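Left out: one protein chain. Kept in place: all the others.
Labels run A and B following the written order; every chain starts at residue 1.
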Amino acid sequence: MKTKGLLAVTGMAAVAGFAATGAQAEDLTLCWAAWDPANALVELSKDFEAQSGHTMHFEFVPWPNFADRMLNELNSGGQLCDLMIGDSQWIGGSAENGHYIKLNDFFDANGIKMDDFIDATVTGYSEWPKNTPNYWALPAFGDVVGWTYRKDWFERPELMEEFKGKYGYDLAAPKTFAELKDIAEFFQNRDIDGKTVYGASIYTERGSEGITMGAMDVLYSFGFKYENPDKPYDMEGFVNSPGAVAGLEYYKALYDCCVPPGSSNGYMSEGIDAFKSGQVAMQMNFAFTWPGFESDANVGGGKTGYFANPAGPDGEQFAQLGGQGISVVSYSTKQDAALEYIKWFAQPDVQAKWWQMGGFSCLKAVTLAPDFPASQPYAQTFLDSMAIVKDFWAEPSYATLLQDTQKRFHDYVVAGQGTAQEALDGLVQDWTETFEDDGKL
Amino acid sequence: MSHTPIERVAASTPPAIASRVRGLSDRTLAWIFVAPTIFLLLAVNIFPLVWTIRLSLTNYRANRAGAELEWVGLRNYTRILTDPDIWQTMQATAHFLIWTILLQVLIGFTLAWLINRKFRGNDLWTTIIVLPMMLSPAVVGNFWTFLYQPQIGLFNYAVSFVTGIDPSSFSMIGSVELAPWAIVIVDTWMWTPFVMLICLAGLRSIPDYIYEAAAIDRASPWRQFWTITLPMVLPFLMLAVLFRGIENFKMFDLVVQLTGGGPGSTTELTSINLKREAFEKWRTGYASAYAIILFVTVFGLASIYVKALNKVKER
């Protein structure tokens, strides 16, 4: 108790000191996932350290454990992280349980306007409740599920000819999911340069959120909806609509026909591996992986093409949102310094540099600049994808909702138990139960 | 009748000497020595247990510290016991338990029996066999996922080498049929040595003269095995089964690293399922009830088993 009190006192003193002089040097810890963008952020933050005199520390956790570890940290009221770049779906829980501090006043005071950021990212990363001007984070890293393909294989004359003969249209980046499956089947078990290759790498991971992100990415375009637009939490006939069932069946068919052997538990890093090692013709993955392919010895140098999520049977086209906002943890004793970091990070020139280094900036000034689409081979695909995003529940009970989805989808798609209809009917049941427990139904 | 320690010491020493026992009395010393252990166990085991029971009657969620606590009576318990998913989990656990124990007893006993032939260098080779069980299951389990990779893994390659099956044609941790066996294989690899060591202790506890007497009676080696070796090792074997049973009922680290419970829920053992409920879905009250049910199950099964064990020992 005594030490805790003392800590609080010194913490207050530090804050007070900072407010007075603005020059109190702090040790700030930023928590995020361990991935390429995080390394880029370390580099970027060196400018902040030089300007502010604060020292930045980083705690990066690999994706499969990221949510587990960080939510555990927040739920135990830990003071490890001053700044948290938390996943988009955490926002509801973090706002309602007081893990993050509300940023509205800070934004107003410092002239940071949410209108300057891509609308979908503001809704996705910052707002709770959704579509209300209550901000808990600054959009930090825009991300969305899209696809990469082996342009060099797609452009081989003999393959193009064979494909056209077989399917009656040109071999190119698919525009519909039906085409995507044709192409995947076409490449499955094909011998290319003496190596057996496979159709597509898709998300199948069970433990965290993999298969949900992958299957939802497909289901949206097939007509899946989380709830009745007119009646919140009314899910019957929306979650398990005929379209949604067809979508889930499609995902299973794709899994059964066209993935490399042993792809029963793969997420982002497995996708990267499969694509880089030349195992697959197409790969579903978040946009953050794209800069890595451009500089890769095997698939870089123009061998990789990009396309946004193709359209479903009725022409609807959506993509699963990824990405994160940056928030200040309410348990931190160095909130002022942490806010200072956000203020620095929001500046247009910092955001421009962020994009250059492989960070997907959400600032319109960056993404809407005339030279943006040409700045990287994947830039246009990123913009196209960001325009069609949808996200999973961001409710405080998101983890429960997610785990139920993981189980239902994995049981059906990978383990082959039951039917798609049963899986989605079961999901409606699970989710209803959770919302009832929460008193929302 | 002397009940207190000091009285007993006093009784066992001549009066003149007893008067010279100075310092702390034995009774005080006994308490000072035992108290920290008991206190620690109370604080870290019993208090939490009581707390768990209390939580199991509520709808508490640890990720909503501020939310109002509602007493739900036994609802969590009825919900768990009527949930088909939990029974599926129990089945997966039973499959894992039965097969690991069976294989480990068979292989472990055979190894012990062979080692007891006392060939040269047997203690070094025994140590090498023991190595896997000394290592961190999480770290080793994690690496086994690499050995199980369909195209590049050593395990698949070895199977293909022996049987001629294409190594990329099967996935040990990816297929519903094979995954339950994948975890049985690794656990057997790790823990067979434990059963082996206990059996070895049993074998070595059989005095030579019994065999000598049997040989004089012209009992065949086969008969000696069934009438002497096996009955005398049986209590040890049963003890090994008890230990492995309890350990594997609690199994978490190895399997969570190997399959994470997948594919689907094929290898989702109770501990993994419980972890999801408690620390991913944060249904603390529900998970607490689940924990109590598991605890009662282990305790119940173990006590029945210990009774059986004591009967065997008495024979």
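Observations on the structure shown:
Basically, a residue touches a chain if its C-beta (ideal position, glycine included) is under 8 Å from a C-beta of that chain, and two chains touch if they have at least 3 such contacts.
As a convention for this text, contacts and distances are computed from a predicted model.
A chain of the complex is left out here; the name its UniProt entry carries, from "Quinol oxidase subunit 1", "Carbohydrate ABC transporter permease", "5'-nucleotidase-like protein" or "TonB-dependent receptor plug domain-containing protein", is "Carbohydrate ABC transporter permease".
When the omitted chain is restored, the residue from A:N39, A:N134 or A:T432 that touches it is A:N39. In the full complex, chain B touches the omitted chain through residues 3-5, 8-9, 12-13, 17, 20-24, 26-27, 29-30, 32-34, 36-38, 40-41, 43-45, 47-49, 51-52, 55, 62, 111, 114-115, 117-132, 134-140, 142-144, 146-147, 149, 151-154, 157, 167, 189, 194, 197-198, 200-202, 208, 211-212, 215, 236, 239-240, 243, 246, 249-250, 252-253, 257, 270-271, 274-275, 278-279, 284, 287-288, 290-292, 294-295, 298-299, 302. Contact between chain A and the absent chain runs through residues 4, 29, 31, 34-36, 39-40, 42-43, 59, 61-62, 64-65, 69-70, 72-73, 75-78, 80-81, 268-270, 272-273, 276-277, 289, 291-292, 295, 358.
Definition applied: only the chains that are shown with their structure count from here on.
Separation between the centroids of chain A and chain B, computed from CA atoms only, is 40 Å. Chain A contributes residues 68, 71-72, 75, 77, 93, 96-98, 196, 206-207, 260-265, 396, 399-400, 403, 407, 410-412, 414-417, 437 to its touches with chain B in the complex.
Listed in rising order, the residues of chain B touching chain A in the complex are 59, 62-66, 85, 149-151, 168-169, 171, 173-176, 259-266, 276, 279-283.
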